[in-house]
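In this view, the complex is presented without one of its protein chains, the others remaining in place.
Entry: chain A
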Amino acid sequence: MLIPFSMKNCFQLLCNLKVPAAGFKNIVKSGLILQSISNDVYHNLAVEDWIHDHMNLEGKPVLFLWRNSPSVVIGRHQNPWQECNLNLMREEGVKLARRRSGGGTVYHDIGNINLTFFTTKKKYDRMENLKLVVRALKAVQPHLDVQATERFDLLLDGQFKISGTASKIGRNAAYHHCTLLCSTDGTFLSSLLKSPYQGIRSNATASTPALVRNLMEKDPTLTCEVVINAVATEYAASHQIDNHIHLINPTDETVFPGINSKARELQTWEWIYGKTPKFSVDTSFTVLHEQSHLEIKVFIDVKNGRIEVCNIEAPDHWLPLEICDQLNSSFIGSKFCPIETTVLTSILHRTYPGDDELHSKWNILCEKIKGIM
């Protein structure tokens, strides 16, 4: 049963550190179920941060349900260049987000449900949460073959992954979140989560690719709405609370003071790309010159998303060494980013005005380099 959240209720529920216990007993017994009205991945991730930082979860665990418009979400210590096709994402308008929990890369769209289980650190138990989800699904479809694995995945028919898990453990609180594929675009998912970038050397945590399937492909009654209600019902039963899903607006500062600044931080280049663990790119590409193919070697070291070392090696007869050196040094300190590279190219042009042949070569090189960013 969906109940729109009144402001007054929100404050009492969400600022429970300040309100006397008596004020809660009427509303929150020993748990809370929230669902976001937003499909913005950054705002929804900000809700997780906010609950983790501000809510007292002792005896009052929270279940948060959310869905996003097309987005790729990478884990805290991952490398987006290694994990997904950034060029395709830019073309298709798919957002990239880095979450604060660990784990691998996932694709979200409106056919995927995200579930976040907030508890105190002591009550953190991923397997228990997954068993709850399995019970919920079986309540809708008793013959469904769904099982949790040791890796905390959920497998359908013993082979298809329908859910992946990640979590974050803080000082006193922890959260475990997982996906649940109901009706996601599987073809799009596969193409987005395949990185075309070669030669990346990094110790970032890597994803474990898996064969996925949607619940709706197995059983058309398992729509997102049905599954959300089933999970909420099972959560309510397990925690002995009322089966009420409280809708929340993740941009409402009166309910979640400070949340918009959390959402903004999650959208910054420094967080999304800058938090990538140090990595190096060792690759090459060819350029056409007078009917022959010249090999250009590229060695780039990237730290905090910025180029620390840049060695682009081109044959001297095509691009004089000192010009090449100039190109290399101009990259140092700039973001490993195609937009920034475009800006750099135009700055370089101005250092050698009128030299059209050189400009054309620089343009060719920079287009190729942008292709690896």
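Following the convention adopted for this analysis, contacts are C-beta pairs under 8 Å (C-beta built on N, C-alpha and C of every residue); 3 or more make two chains touch, one makes a residue touch a chain; residues count from 1.
Everything below uses one rule, namely that contacts and distances are computed from a predicted model.
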Can you work out the missing subunit's protein name as recorded in UniProt? Choose among "AP-3 complex subunit delta", "Glycine cleavage system H protein, mitochondrial", "Beta-hexosaminidase subunit beta" or "Exocyst subunit Exo70 family protein". "Glycine cleavage system H protein, mitochondrial"
Pick out which of A:66, A:81, A:152 or A:197 touches the chain that's been left out of the picture. A:152
Touching the left-out chain: which of A:100, A:262 or A:335? A:100
One chain isn't shown here. Among A:76, A:218 or A:306, which residue touches it? A:76
Can you tell me which of A:171, A:293, A:317 or A:350 touches the chain that was removed from the display? A:171
Under the stated touch rule, tell me which residues of chain A contact the chain that is not displayed. 75-77, 100-104, 151-152, 165-171, 203-205, 277
